[in-house]
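One structure follows; several queries about it will come next.
Of the protein chains in this complex, one is absent; all others appear in place.
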Amino acid sequence: MADTETSIDAQNELNDLRMSDEARPLYEHVKAFIRDVVEPMSEEFHRLGEGKTDIWSYAPGQLEALEAAKDEAKKQGLWNFFLPDADTGEGLKNLDYAYIAAELGKNSLASETMNCSAPDTGNMEVLERVGTPEQKEKWLKPLLNGEIRSAFAMTEPGLPSSDAKNVSMSAVLEGDEWVLNGEKYYISGAGDPRCRIMITMVKTSPDAEPNKQQSQILVPLPHPGVTIMGPMHVFGDPDAPHGHMHIKFENVRVPKENMLLGEGRGFEISQLRLGPGRIHHCMRSLGAAEKALDLMVRRGTTRSAFGRPLVKLGGNTEIISRARIEIEAMRMMVLKAAKAMDVLGNKEARVWISMVKAMVPERVCQIIDQAIQMHGATGVSQWTPLARMYANQRTLRLADGPDEVHHMVVGRHEIRKYEGGEEDPSLASVWRK
Amino acid sequence: MADTETSIDAQNELNDLRMSDEARPLYEHVKAFIRDVVEPMSEEFHRLGEGKTDIWSYAPGQLEALEAAKDEAKKQGLWNFFLPDADTGEGLKNLDYAYIAAELGKNSLASETMNCSAPDTGNMEVLERVGTPEQKEKWLKPLLNGEIRSAFAMTEPGLPSSDAKNVSMSAVLEGDEWVLNGEKYYISGAGDPRCRIMITMVKTSPDAEPNKQQSQILVPLPHPGVTIMGPMHVFGDPDAPHGHMHIKFENVRVPKENMLLGEGRGFEISQLRLGPGRIHHCMRSLGAAEKALDLMVRRGTTRSAFGRPLVKLGGNTEIISRARIEIEAMRMMVLKAAKAMDVLGNKEARVWISMVKAMVPERVCQIIDQAIQMHGATGVSQWTPLARMYANQRTLRLADGPDEVHHMVVGRHEIRKYEGGEEDPSLASVWRK
Amino acid sequence: MADTETSIDAQNELNDLRMSDEARPLYEHVKAFIRDVVEPMSEEFHRLGEGKTDIWSYAPGQLEALEAAKDEAKKQGLWNFFLPDADTGEGLKNLDYAYIAAELGKNSLASETMNCSAPDTGNMEVLERVGTPEQKEKWLKPLLNGEIRSAFAMTEPGLPSSDAKNVSMSAVLEGDEWVLNGEKYYISGAGDPRCRIMITMVKTSPDAEPNKQQSQILVPLPHPGVTIMGPMHVFGDPDAPHGHMHIKFENVRVPKENMLLGEGRGFEISQLRLGPGRIHHCMRSLGAAEKALDLMVRRGTTRSAFGRPLVKLGGNTEIISRARIEIEAMRMMVLKAAKAMDVLGNKEARVWISMVKAMVPERVCQIIDQAIQMHGATGVSQWTPLARMYANQRTLRLADGPDEVHHMVVGRHEIRKYEGGEEDPSLASVWRK
Partner (left out) sequence: MADTETSIDAQNELNDLRMSDEARPLYEHVKAFIRDVVEPMSEEFHRLGEGKTDIWSYAPGQLEALEAAKDEAKKQGLWNFFLPDADTGEGLKNLDYAYIAAELGKNSLASETMNCSAPDTGNMEVLERVGTPEQKEKWLKPLLNGEIRSAFAMTEPGLPSSDAKNVSMSAVLEGDEWVLNGEKYYISGAGDPRCRIMITMVKTSPDAEPNKQQSQILVPLPHPGVTIMGPMHVFGDPDAPHGHMHIKFENVRVPKENMLLGEGRGFEISQLRLGPGRIHHCMRSLGAAEKALDLMVRRGTTRSAFGRPLVKLGGNTEIISRARIEIEAMRMMVLKAAKAMDVLGNKEARVWISMVKAMVPERVCQIIDQAIQMHGATGVSQWTPLARMYANQRTLRLADGPDEVHHMVVGRHEIRKYEGGEEDPSLASVWRK
């Protein structure tokens, strides 16, 4: 996987990190759309939301503003372009999408406006690839049209998510129905009043081999037996109305047809979705790092203490330099991982993906932390976005596999070169989580 | 300051870090009182607060429970013992108080119950030492009785607090009144409905030399012209009802007699209060570190992934070891700084104080962060105290002088040994902040 | 300089990090030559040197073996290809040369065999660009033919090399001769008995503006008044017979014609040489990092303690993962800096060059240190190359501008974006060192 072991030709291909000519018009179009449509709408959206009393709903006018922007995006053809190599999408390369994701990351409503926001993107991709015609008609179509939103229920409070074989929520077939019982948490997006469908990871086959025990089942929302217990806070923030919800399932009955792909194929499905999602997260993290560095230098050049601007005091110039170096290094690594997915496929590129997932959020946390320090007490307050940005990036070090698991993937891959042995199957399953 | 430059006798005295025999009965009494009185009361207090709708007030019954515990503390003689070397206090050594503070730090209501909570402690100490008989009668007496609470207004939003000469809020004498105009923020405790007096740092003498421009004036609360703009959040948390408030002063008029000690003596007063306060903070930080390590190991021994308890995976045992080593090293340093204050006095001990202030919160943040990582996503949520603990410790790296200023104090002290020169007066002022 | 401020087109060009098709045949040829000619010769060379008594000379047969390999390289046309865009060289792009340098770095004699070794490369480049026809005939020709070797004397023991304006060695014109007096140290290669010419940085114009006081003068070796005081050791190693020599100049007289380019143009000349040299160093550092990681994993998979291979103990797998991630990130950054030199020119690319110079040796030191730790006591001994590799990389953090200076270049560049001001001229001179 590392350069050292691949031929110079393979290296060369992976080292061409340019955006393709084909993607350029879309890239420019997206930038223009964000500038001309999304940004004015965002201002209005947030203004409308200011007096809101119920944080779990939208204020009058908010959804209308959002829908108008979505209509305009559809009209302009900026819709669902996230879908790679698909009839319904633009067939974008991961590398090209990485450049575009960096732009989407600059405005928190941009992705949704063009129907490219998580977790809908991963859910649509899964439905598009493994859904039955009926499932597609019922769930994929309204998702592709931006009429509903969705969630993905995987993590459980009682089990370490670092090991993806750890699923305890059960689904048992009774007649024509699956009966689900268990508990999930950190279900992002399940707080949104428009959320209508949830792909749910369950254990259907406890006696099968470890990687064949899991299945993914479609659970419509709201649904009898599904209780939203409340939001998980992130450093005190409930992130309403999107929300990262804690949900109980008590004898939840769904039709047999809601199974995705087939019993025991839950892991297989997971493999489809996680690589690109991690790359997109990392691209957005880079956007956060750039923002933090911008705020850090801006503050440091405009505030003085002891008669000198803060940037000239102590080690601050070096801190800024190290942040810039880290950001550029991370950028190249993320682009290279995206390219590896394009050239090698998600499975072969998995070590590259783990490298950036282990590298990026940890270092971005550090850059944001240094920006906080440059702001003094204001840095932890609501007067800058830094504390919230920190909370988000800190959480990313735990989501989609904690840092430790990704280091395990990378380290074991390196070790395996010397052992000449087979890939550790338990590890593979981890990654597939 | 460092051992190397002092005689072996002086070293020896500083290295006796035992609690004194005189303080032992008080120490044992405090521990018993927390266990027998404070803890049951705390449970009730929090239960009563659960349904509260206005976060800025107390729920019915809460204050009554608190007052009952305070009465009991008074009755048992556990009252105001924080005051060092004073008629009104126990005359506790800083070293002895450090041991007791570590116990107080284990329950968030313990300090208040025994009338030993910040910022009242510092305010009472200042009033006790420099207050006029009238000021003492009017403000110190009810504070010593626990009838009112107080605040200390120093930091301003428009100026870096790292340089204590940076005060812009003005006070001008008009007739028999001082007229105050300006803005302060992070005024801890000013959100409490019982807060009645605020010691306010102002600039009275802009043409004096830099360290003689500031004064401290007593401002009763509520007061015409004093507007509480709102709370400063800390990682999203308003810390109600205590609060870290943002306050505007517009033509606030107070009698001439509300000046403390005299015009231009604001810095001088600050010197009295900051050393012990920083030591107390650091003792409480150690308590937080112990708590985080406890949660980390508890989680790591009870959760498994890949068939092994988390503590046995990857570098987790080493992380635990490094946390234990850091905690023990920090403990000895905090005790030594307290001892240095007892032996050398606050001024001579200032480098020891800066050493622990620069050392402790930064490392405690790291230990809490590692405890979060061991908990997975639960670690950042409201299901553990870790995220809130992190926010508190992270803020401490900015409060009472950011880390950088304390490293400057320590570093310059070391450098000055070689320069043979005088102490940098601007630095002295920083420390005195 | 950072991606964020350049157009997407400029970014795109910088992100194409592939080796060019034109350079491929040379790259393959160099690899084959090292494998077929250099490696067998190296073994003989080192065998011949084993019994040597005078470490500052070559053993009988050593130079003959080296010359034979050089003749073969010439015959095969693998000679002097380092010269960029020159009649005498291959006109290689910096990016292409970076790939080739990585191969050259794998055998310590490879560069010399193809007449591409430092400091001759920089000296030849300087002579080729600014030398007079007479200077070229006298010094460039035998250098290009590999008949003599050369040195570059810049650093002085009495002055911090971080500030390139710091030159104290004087040259005064007396009649038709320059008279040089002063002291230089760390003159790499001046210990080699074949070293015949030394480009020497001197101060000729103490009253000119800071950047115009320096000149570069050619001093033939040996020469009256030039005394080699001895070698500077690097972690105890004299690096004989190459050597990093300490040299005194006492009334050294050279003809007026030995001035390069003109009086006061010493800095201007330095600018030509340092960018590519730093990139080549960093490429070789990457080779060292790969070697260290290889030794680390090899040891860790073949040694056991407590019944498990070392790689599975404690945090070792994560250490290996972090090393791999760092190496890949550094590789991309070095390639990008080389590309920036090709696209933007040495001057515009200087921030990229400083980024990699500040990033690479520091991290490579850490990776080697971790490899040492994995080897136990053997790691610091002569039984592995690790201790020597560490010493080399540690020295690189001080040579060609210490880390701090390069962070200053990067940090100030970032800050300057916000200040809208001119480039700090003192900084520019630093970089040019």
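Order of writing sets the labels: A, B and C. Residues in every chain begin at 1.
The rule we apply is simple: contacts are C-beta pairs under 8 Å (C-beta built on N, C-alpha and C of every residue); 3 or more make two chains touch, one makes a residue touch a chain.
Given the structure is predicted, the values throughout are model-derived calculations rather than measurements.
S.K.: Pick out which of C:R253, C:R388 or C:R416 touches the chain that's been left out of the picture.
M.R.: That would be C:R388, which touches the missing chain.
S.K.: Which residues does subunit C use to touch the chain missing from this display?
M.R.: The missing chain touches subunit C at positions 155, 157, 160-163, 166, 185-186, 232-237, 303-306, 310, 313-314, 369, 372-373, 376-383, 387-388, 390-391, 394-395, 397-399, 402-404, 407-408, 426, 430.
S.K.: Using the document's contact rule, name the residues of subunit A that touch the chain not shown here.
M.R.: 314-315, 317-318
S.K.: Please identify, in ascending order, the residues of subunit B that touch the omitted chain?
M.R.: So the residues of subunit B touching the unseen chain are 2-4, 8, 12-13, 15-19, 24, 27, 99, 290, 293, 297-298, 300-301, 311, 316-322, 324-325, 327-333, 335-336, 355, 358-359, 404, 406-412, 414-415, 417-419.
Please note the rule applied: only the chains that are shown with their structure count from here on.
S.K.: Taking each chain's centre as the average of its Cα atoms, which chain lies closest to the overall Cα centroid?
M.R.: Of all chains shown, the one whose C-alpha centre lies nearest the global C-alpha mean is A.
S.K.: Compare the CA centroid of subunit C with every other chain's and tell me the farthest one.
M.R.: It is B whose centre lies farthest from that of subunit C.
S.K.: Provide the C-alpha centroid distance between subunit A and subunit C, rounded to the nearest whole angstrom.
M.R.: Taking the mean C-alpha position of each chain, the two centres sit 43 Å apart.
S.K.: How far is the middle of subunit A from the middle of subunit B, if each middle is the mean of its Cα atoms, in Å?
M.R.: For subunit A versus subunit B, the centre distance works out to 40 Å.
S.K.: Pull out every residue in subunit B that's touching 2 or more other chains.
M.R.: Those would be 314.
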